[in-house]
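What follows is a short report on a single structure.
Just one protein chain is left out here, and the rest sit where they should.
Chain IDs A and B follow the sequence of writing; residue 1 opens each chain.
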Amino acid sequence: MAYEVHLDVYDGPFNLLLQLISAEEVDVYAISLSEIVEAFLQELRRLEQANLELATEFLLIAATLVELKCRRLLPGGDDVDLDEDLSLFEARDYLLARLVECKTFSGAAKEIAALESLASRSSARRAGPDERFDGVAPDLLEGVTSTDIHRAALRAFANQPARSVSTVHVHDDEITVTETLDLLVGILPDRPRITLAQLLFGDTSKARLVATFLALLELYKNEMIDLVQTANFGDLLILWTAKDGKYAVENADDYDDTASSIL
Amino acid sequence: MGSLPPDWRPEAAAIEAVIITASEPVSSQLLSELLELSVERVDELCKVMAESYEAEERGFELAHVGGGYRFQSHPAYRGYVERFILDDMPSRLSPAALETLAIIAYKQPISRGQIAQIRGVNADGVVRLLSQRGYVETVGRDEGPGQAILFGTSRLFLERLGLNTLEDLPPLEHFVPDVSTVELLEQVLRPGPEE
Partner (left out) sequence: MGSLPPDWRPEAAAIEAVIITASEPVSSQLLSELLELSVERVDELCKVMAESYEAEERGFELAHVGGGYRFQSHPAYRGYVERFILDDMPSRLSPAALETLAIIAYKQPISRGQIAQIRGVNADGVVRLLSQRGYVETVGRDEGPGQAILFGTSRLFLERLGLNTLEDLPPLEHFVPDVSTVELLEQVLRPGPEE
């Protein structure tokens, strides 16, 4: 990496500094870490674009410097017991392996980008059979009804993955456990057997999940419902078992916090 | 290159490059704009190229159909192509393809990106299959940045499903994602006809 430091005791590439320190050609006591960090921050500000790679490498080397300096400044460095020394070695080996691995994959990533950019100069033929062959291919909609399309749509929208773009800043749905308990107690007596998936129906927002789950636990604790799971990772079946179907929501434990604030 | 004069090559090759990537016939007009040649010159080039493929007994030909030029298999090899289509093409829609078709049916006009967002995975291959089979067609372009191609279902789709209009599809309004979640829960949990 081309980043250079300019200190009283040393002037040159930053990573070489480490090499010199470890070869004891530069005394780590004489290095001012704050000076280095300050200079680097200035360098980053000077760069027009954030250079993540440069910053990452700097952080790594700086962290190592801090560790080296700490180790040499701290008393008792001579008589660390063997175990501690060994674990230090292990930690370093691990760190080294991680560093080599990161560098390896970042090299591989560059190659993948290069291959992709080369290949993108060609465009594939994607035309497929022309209309002269219309009669040859079987009709894929043979036997498909509008009900099938409807069901497929329900499936597709129910399994829709949570959106990655958060809309919390637009409208934060405050979902409370108490409110969910209310809702469940209103629903469950009429639907004595229902799965968790049906209950959530596609709304897998964290807040909704947590609130529903806590509300179900609360009902379970009060022996209002039974929970059955037939297979690992299978859907959770909720059975309404309460006799009178009445439940005083006010009895709920302190669930005044909204589920979203738990997250 | 058969009967093609050697110095025609760069222009002929440019035409080949464009037409090989096209899914629809490319008009002389468009080729003339892309290559900055006169329409007459384009037609002349294409005519000679088509003749040279024929002379070279190639498995493809350059056909002038539907107001433009396209590559297509040579009729002499129809047998192989038919077997290929039968062997290679699925005879039924996979569940994933059916879901994609359903998404397009209910959410049209919709872009590939929006479909991928709902499905959680890239759906380009499936969309291509559906539009090759004529169940789905491009209906316009998004006005936003990128001007993504928008897809909708075709006349053929309605015909095959025995529907008159899209309104004949069972309604889906319960699942519009914008409905507040509590309302959604209540609606969903209302006993439906199918249960």
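The criterion applied here is as follows: a contact is a pair of C-beta atoms (placed from the backbone, for glycine too) under 8 Å apart; a residue touches a chain by one contact, two chains touch by 3 or more.
Everything numeric here is computed off the predicted structure, so don't read it as measured data.
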* May I ask which residue of A:133, A:157 or A:240 touches the chain that does not appear here? => A:133
* Structure fact -> Out of A:95, A:158, A:196 or A:209, the sole contact with the unshown chain comes from A:95
* Contact footprint on subunit A, counting only the chain that is left out -> 15, 18-19, 22-24, 52-53, 61, 64, 68, 71-72, 77-78, 85, 88-89, 92, 95-96, 98-113, 115-116, 118-130, 133, 161, 164, 232-233
* Asked: In the full complex, which residues of subunit B touch the absent chain?
  -> 1, 9-10, 12-18, 20-22, 26, 30, 34-35, 56-60, 71-74, 76-77, 80-81, 83-85, 87-88, 111-113, 116-117, 120-122, 124-125, 128-129, 132, 146-149
